[in-house]
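Note that this complex is displayed minus one protein chain, with the remaining chains in position.
Labels run A, B and C following the written order; every chain starts at residue 1.
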Amino acid sequence: MIKIPGEKLIWMYKTMLKIRHFEDKIHRLFLEGNMPGTIHLYQGQEAVAAGVCANLERSDVITSTHRPHGHALAKGVAIKSLMAELFARSTGCCGGKGGSMHVGDPDVGMIPAIAIVGGGIPVATGIALAFKFQKSKRVAVSFFGDGACNEGSFHESLNMGAIWNLPVIYVCENNLYGASTSIRVAVKIRDLAERASSYGIPGVVVDGNEAISVYQATSKAVERARGGQGPTLIECKTYRRGGHSRSDACNYRDKEEEKMWLTRDPVVILRERLTKDGILTPEDSKQMEKEIEEELTQAIHFAENSPWPKPEEALEQVWA
Amino acid sequence: MIKIPGEKLIWMYKTMLKIRHFEDKIHRLFLEGNMPGTIHLYQGQEAVAAGVCANLERSDVITSTHRPHGHALAKGVAIKSLMAELFARSTGCCGGKGGSMHVGDPDVGMIPAIAIVGGGIPVATGIALAFKFQKSKRVAVSFFGDGACNEGSFHESLNMGAIWNLPVIYVCENNLYGASTSIRVAVKIRDLAERASSYGIPGVVVDGNEAISVYQATSKAVERARGGQGPTLIECKTYRRGGHSRSDACNYRDKEEEKMWLTRDPVVILRERLTKDGILTPEDSKQMEKEIEEELTQAIHFAENSPWPKPEEALEQVWA
Amino acid sequence: MRKLTIAEALREAIAEEMRRDEKVFCIGEDIGIEGGFGGAFTVTLGLSDEFGHERILDTPISELGTTGIAVGAALMGMRPIADLQYGDFIFLAMDQLINNATKLRYMSGGKLKVPMVMRIPVGASLRGAQHAQSVESYLVHAAGLKVVCPSTAYDAKGLLKTAVRDDNPVMVFEHKLLYGAKGRKEGMDARGEVPPEEYLIPFGVAKVVREGGDVTIVATLRMVYEAILAAEELKRASISVEIIDPRTLVPFDWETLFNSLKKTGRLVIVHEDNLTGGWGAEVAARVADEAIDLLDAPIKRVCSYDTPVPFSPPMENFWVPGRERIVKTVKELFSS
Partner (left out) sequence: MRKLTIAEALREAIAEEMRRDEKVFCIGEDIGIEGGFGGAFTVTLGLSDEFGHERILDTPISELGTTGIAVGAALMGMRPIADLQYGDFIFLAMDQLINNATKLRYMSGGKLKVPMVMRIPVGASLRGAQHAQSVESYLVHAAGLKVVCPSTAYDAKGLLKTAVRDDNPVMVFEHKLLYGAKGRKEGMDARGEVPPEEYLIPFGVAKVVREGGDVTIVATLRMVYEAILAAEELKRASISVEIIDPRTLVPFDWETLFNSLKKTGRLVIVHEDNLTGGWGAEVAARVADEAIDLLDAPIKRVCSYDTPVPFSPPMENFWVPGRERIVKTVKELFSS
């Protein structure tokens, strides 16, 4: 067990809080019709993004999925530019070209999210290959869902990451469903982390609602990666608090299961832990929430007052 | 251990002998310039095709690869029509449309071989799905190489075969190389059969140069499949006696390794075993060889005297 | 007569075919889960109640594998209807479609057939670059696939039923903005009359959506509606537009097109798939070969631009070919 510095713990907590408030706000704005397109929200999985990214430097690089807001916030994409992207404005982190499913910012180490399930896994592996070539200590992290573990890209990538000992960490957020499909009908095994053995790399299962567990596992994986010992597959068992996208009522989920998981709120779990350990007071938390709300208000203001992209901008930035 | 009936053993031996003679002959004919295109020969792996197919009925269906002659002979494709296909004649089993890499005959339960590495694995899985739908007792078998185990199609198919308990058997012929690439640099694990655990199905390793071991493992897998208990992954460790294709001299293979494997000739191994067990006499074997040679001579005569397809036939059989 | 949305019409077609022939089954992600969505666009909603989960078969997220499984099942006499969720995922499945589905019959010397259907939602609908592409043209180029593009509920039902009975692999493209009731976009009420009696629509028979004498517009899917809007506007400029919806791109009804050109002498092709190498190029090329004498003007194409699909509405609107670009292009044909 690594001892986690206090400021890291606070950072994780604040990041999770930020994600939670951000997503709750987005959900409301979306339902009110302020945002075009579709969204996939991250509430319930905050401990994964925060616990993983707390181990990363700005120069480390992540790939993400159709459910990327949490990863973006945890990796340091500016909240204003994230918000503006969801509002489809030219000040968005992708200039309005990407939208919710493609947010990212290479300047802080996040490739625009790849919304093809499994599509980011080879890309992260290639990023890690570049790092190895460049003899740098940077690592790549690929976030993906349980559903992605059944894509060919998962298989091919983990194998190559393994044989070349690449500095890449494969983070599977097993929220038990791929859209409406339970992982129990999609695979016949208990833990997706078991699949690591097919590639000869370590596979670990952690409680994805416990930021500290996620942190610990990632810390070890990052150390391995930076040390040239190759990839790790980390399976974080977690749960979406809401629907798969937009207004999904999750009627395909077992109500008992839902109840059980919803009581295990990762934000609350970390708050209680930090409070118990005397690292955080209820006042600190309140203060944080206040700051976050203010930041969000500003970000929304920024986004709403940002210009729309000009139609013809559609033709730009195809070619380098 | 299942006791194998004598006539099965004899059938296996004769099939292996037939494959060996067929491939040796083809090789010569090819080098002499009698056959267009390229070929991938099966010498050294005969025990796999024979040991597996000895468990199958004519109505069971196999998929094959770029190296399909052995599978074709073992599954019962007529030697004449096989030969004629290699000679590119209209009497060939594919009417001259397929060639060496695509031989097959649905009438005896062999889909035209699929030369895209890994491409037959989903197809066999779908065939098994049809059998399940049709409540038949037929099974599907997919033959593929060690190289194919790193394709996404392998991963996706085994998972679906597993979750639906399909009557399909995945036979990996691990001849230690995918073209020039050693399996030791292509994966980090020892046995490819280990990968079965990723899908929750049994994975077994057998000596692929021992027809009897292959038979035993397949027998169990077929029983499971016909009984609705789902797929098995069988890894047969074996070795190509010759090059990957055409005139490959195998300079990438370790000479010690080569020597070791070449002494373990699957035809000789089975012959000695059957002789020892009193099932086969040297005279029987000689007689078989004679018959096979005659059959081959006739097949070549048939092929050489068969008409070429008419050029315009290229336009036919696209649409049903 | 009763009106159905395209989603409803497709659902009815599937149900009827599944009742008629027990070899027909559906396979795809999220198509039959209890409490789920019935596919990304509700087409299979409720079907597992009648047909069970074996015949409305939910899969893991494995497009290459499921496509290959559909091929394999079809080879053994089943008639799979595979649901691709979004056309953008076709690039994962192409090996099985192009290397196997189109070739196994040929390679078997005509012994096998691959009677499978794939349903492929296409079109930009504010979902960004990877859930928006129109991918018909790739499959038009892949010899051995039939390609179907219904623009109305009536056509959707009749063509899908024909697709299921066809002995070849058939790709059915469905436009996301046309599935539902009207109102998603101006002028686009894809809800339409569908008789309760059974009917089939043959492949290769185009529909003259609107008769006119000055210019022929060929369009499919959502673009049919944009063409209609454009035609209305052009009428006010005294230009009479004939609109042809080929309904199937493979096989293509050249006769109806050439007959139209005999009247109009002018051709504009409209598709949402991007310009370069799109199926419109094939239409133009055929006309420039076999019917060039009928032309009084250059052949024009109004297509999306050769860029990824942008997300932000002003850019997406600009990117998708629409009434204005069609009107402008047609007018140019008459001003020179």
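What we mean here is this: a residue touches a chain if its C-beta (ideal position, glycine included) is under 8 Å from a C-beta of that chain, and two chains touch if they have at least 3 such contacts.
Just so it is clear, the structure is predicted and the values come from calculations on it, not from any experiment.
Q: Would you list the chains present here that the left-out chain is in contact with?
A: A, B, C
Q: Out of B:Gln43, B:Ser81 or B:Ser100, which residue would touch the omitted chain in the full complex?
A: In the full complex, the listed residue that touches the missing chain is B:Ser100.
Q: Of the residues listed, A:Cys94, A:Cys172, A:Leu280 or A:Leu296, which one is in contact with the missing chain?
A: Answering carefully, the residue with contact to the hidden chain is A:Cys94.
Q: Which of C:Gly123, C:Gly144, C:Gly158 or C:Gly212 touches the chain that is not shown?
A: Within the whole complex, the residue contacting the unshown chain is C:Gly144.
Q: With respect to the chain omitted from the figure, which of A:Ala47, A:Val61, A:Met83 or A:Val141 is a touching residue?
A: Of all options in A:Ala47, A:Val61, A:Met83 or A:Val141, contact with the hidden chain holds for A:Val61.
Q: Need a quick check: the contact residues on chain C for the chain that isn't drawn.
A: Here the touching residues of chain C are 64, 88-89, 91-92, 94-95, 97-99, 102-103, 106-107, 128-130, 137-138, 140-141, 143-144, 250, 274, 276-282, 284-285, 287-290, 292, 295, 297-301, 305-308, 310.
Q: So which bits of chain A touch the chain we can't see?
A: Counting over the whole complex, chain A touches the hidden chain at residues 61, 63, 92-98, 102, 104-107, 111-112, 114, 116, 119, 121-131, 133-134, 140, 152-153, 155-157, 159-160, 163, 316-320.
Q: Considering the whole complex, not just the chains shown, which residues of chain B touch the missing one?
A: Chain B touches the missing chain through residues 36-38, 88-90, 92, 94, 96-102, 114-119, 147-148, 150-152, 178-182, 185-187, 248, 250-253, 308-315, 318.
By definition in this document, only the chains that are shown with their structure count from here on.
Q: If you average the Cα atoms per chain, which one ends up farthest from chain C?
A: Of all chains, B has its centre farthest from that of chain C.
Q: Find the most central chain, measuring centrality by the gap between its CA centroid and the centroid of all protein CA atoms shown.
A: Taking the mean of all protein C-alpha atoms as reference, the closest chain is C.
Q: Could you work out how far the Cα centre of chain A sits from that of chain C, in whole Å?
A: About 36 Å, centre to centre.
Q: Provide the C-alpha centroid distance between chain A and chain B, rounded to the nearest whole angstrom.
A: 45
Q: Which chain A residues reach two or more other chains?
A: 150-152, 185-187
Q: If I count partner chains per residue in chain C, which residues reach a count of at least 2?
A: Where chain C meets two or more other chains at a single residue, that happens at 59-60, 62, 64-65.
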